[in-house]
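Here's the structure, in structure tokens; my notes come after.
Omission of a single protein chain aside, the complex is shown with its protein chains in their original locations.
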Amino acid sequence: MTDSATLLISCSDRTGLVASITDFIFKNDGNILHLDQHVDVESNIFFMRVEWDLSTFKIWRKDIETAFTPLAKSFNMTWQLHFNDNKLRMAILVSKQSHCLYDILSRWQSGEFNVEIPVVISNHPDLEPIAKKFDIPYHMIKVTKDTKVAQENLQMALLADYQIDFVVLARYMQILSEDFVTQFPSKIINIHHSFLPAFIGAKPYHQAYERGVKIIGATSHYVTPNLDAGPIIEQDVARVTHKDSVQDMIRKGKDLEKSVLSRAIWYHLQNRILAYNNKTVVFN
Amino acid sequence: MTDSATLLISCSDRTGLVASITDFIFKNDGNILHLDQHVDVESNIFFMRVEWDLSTFKIWRKDIETAFTPLAKSFNMTWQLHFNDNKLRMAILVSKQSHCLYDILSRWQSGEFNVEIPVVISNHPDLEPIAKKFDIPYHMIKVTKDTKVAQENLQMALLADYQIDFVVLARYMQILSEDFVTQFPSKIINIHHSFLPAFIGAKPYHQAYERGVKIIGATSHYVTPNLDAGPIIEQDVARVTHKDSVQDMIRKGKDLEKSVLSRAIWYHLQNRILAYNNKTVVFN
Amino acid sequence: MTDSATLLISCSDRTGLVASITDFIFKNDGNILHLDQHVDVESNIFFMRVEWDLSTFKIWRKDIETAFTPLAKSFNMTWQLHFNDNKLRMAILVSKQSHCLYDILSRWQSGEFNVEIPVVISNHPDLEPIAKKFDIPYHMIKVTKDTKVAQENLQMALLADYQIDFVVLARYMQILSEDFVTQFPSKIINIHHSFLPAFIGAKPYHQAYERGVKIIGATSHYVTPNLDAGPIIEQDVARVTHKDSVQDMIRKGKDLEKSVLSRAIWYHLQNRILAYNNKTVVFN
Partner (left out) sequence: MTDSATLLISCSDRTGLVASITDFIFKNDGNILHLDQHVDVESNIFFMRVEWDLSTFKIWRKDIETAFTPLAKSFNMTWQLHFNDNKLRMAILVSKQSHCLYDILSRWQSGEFNVEIPVVISNHPDLEPIAKKFDIPYHMIKVTKDTKVAQENLQMALLADYQIDFVVLARYMQILSEDFVTQFPSKIINIHHSFLPAFIGAKPYHQAYERGVKIIGATSHYVTPNLDAGPIIEQDVARVTHKDSVQDMIRKGKDLEKSVLSRAIWYHLQNRILAYNNKTVVFN
């Protein structure tokens, strides 16, 4: 796993794409470990994720980008190159609820998530003891309507200081400004506590109870300036019945939120997600 | 199963309800086969379904209603009495797609559905051969914007002629008028091909594809004058990925539609559904 | 919720059971909050769970048992009376894996589990730091083939010292002796990492991988002297494909284990489980 690289590619579909890319790896003595490709026929967009062993690869890590660039240009590719032993740096934003935070931190501590977590940021003091349990710095930045701009600037400064690669909103109950969001394209993962696009906005379990649905859900997505409308990464559902009160739905929903958010983080860490046209390709 | 009765009851919650109702059955030598109750604490409404053996019951079938009325009045109950060997008469309305119709007819023929199906009505001729395979009269009543009122009157006359108890819209692609709908309260079951309240209206799979959801669904509900907004009886979901085209979603969705509609019919036939406040209690 | 009581009852089915029990509550001015009953028709066994409000109940808590005894005797009931503000005391046994322990402790800390957790016991030192994070005493009792009897005696002494009501095996990788198990009938909850009865015993994910199943599962059950054969409380499943290695199955399985074990604990805490004939009735 450690001495391998991943290419994530998208471009207009043309014949010869797979042949050319795999030939590049093969000719340089790379062994393909995983290859996934997809063509969105309607949009005529080609997507590919290929992971290969670097131990026998003839090109040095530092030279791969240069070596691949001519091929990438000839197909007009959008592409990312990742080395799989590189640990990303993830910030977690929370409010008062602890279930997602505990779930993420315990996965991180057990080694399931290969990630650095340099900071937890919150608009409330409540979860500081949890961050402390895991020896992670906790910054309380209270956000109100009047202070939002200033406080978001503080948050962004913190993210820069901690050299954060991507941000997880683990039931962070504030809406980020467009300014904030556009600085992290496909780099802010949110968990929404409903089966989107049903029940956008506040109190989705109350909305679900009111509507009398028989199934509730949770949705993880990349954050875009439109509320709860970004590209969906993962969803899951649970059955409810007439016996379930709003409180029961909230309790059952927490389990969905935990697992749906953690799966999205796992896909992101594995460089398995390509966002386009407000959707995602998730190679899993 | 055959020599038994079911009471479906709802009323304001008060102490003594279960005791009084079960005592009524017990004192008359009935043996309770199934009992379910539920209290909607927010609305303070009590719901109950009780099924008991009539073979030892001291009151004749024809006299049960009279015997129960005083108790029902004292608690101001809304109630229904059903004899479980009574076969309901169900009309099926279809358009062009056959999957739900086949599914219903094969369940009926194998004895899974204890129901009479005296008629299939459609606005298209396409499915007549299927009705014929099962020796069921098929009436083609073409509906256009201009002829809607007249044609619905024809439909309602047919339903009356065939002494229909309840109607199933098995992918019937027309919107019934308020006039029609209000004549069959909690007696028209529709299948909507989305996970309501997401994707109300036309072409829900296209909407789901566009939104990039990772799970699709189907919803059966009682029809009310508000489009796709009636009390939900049953829902189910299936996973989709970026690989699934709209056509794949339609194919996977058909399986959901079949099973979700058939489960709703089954609950209805078993007198397990109580609709209230635009929701349902489903005792299953 | 706090000032209420729950009766869990089982006995041979006879007419008049529900009427008599609900009449007992009604006559003493209790208001029924929840009532569930079930008859196992094959075995002719009646089961009931009834929860009622004590705030208006005419009988003092300490006298309810005496007051109910004559009725219980007349139907030859097996029964339990629980007061819902009583906090049970739960011991957790673990080995080296942390995911279930973290999940349980975070639910407990957030108030989702209304329980005391006075002690964590393990045959390994690995998880002591986690217990410490939550200020729970951790006892390391190493078990080997030779020391098993003596060490189990130590464990049982600890459970007695801590006045433990029930035990949770949160991926505790030792098989408890018959002697131990029979002291806690329906009071030891285990999580087995397969969809029982498939893949009993060691390394179930390896077995599942070898067999090429498309779905894996997890099962929580009460422990009986027969390995992995006790009454099943809850199960859940997750899809796998040919792409999933044993390690992937283990990772996906951990999420199942967490949620399936926690649901079993939740049902147990709510007095919703009746075990009989090596099965369970779970009123949920």
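First chain written, first letter: the chains are A, B and C, and each begins at residue 1.
Here is the rule we use: contacts are C-beta pairs under 8 Å (C-beta built on N, C-alpha and C of every residue); 3 or more make two chains touch, one makes a residue touch a chain.
All values derive from a computational prediction rather than experimental measurement.
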item	value
Neighbouring shown chains of the undisplayed chain, as defined at the top	A, B, C
Contact residue for the chain not shown (choose from B:2, B:44, B:86 or B:106)	B:106
Positions on chain C contacted by the hidden chain, ascending	38, 40-42, 47, 195-199, 211-215, 217, 231-237, 241-243, 245, 277-282
Touch list for chain B against the chain that is not drawn	97-99, 102-103, 106-107, 109-110, 112, 133, 243, 251, 254-255, 259, 262, 284
Contact set of chain A toward the excluded chain (per top definition)	15-20, 22-23, 25-27, 29-37, 39, 239
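Going forward, only the chains that are shown with their structure count from here on.
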item	value
Centre-of-Cα separation between chain C and chain A, whole angstrom	36
CA centroid of chain A to CA centroid of chain B, Å	41
Multi-partner residues of chain A (at least 2 other chains)	243
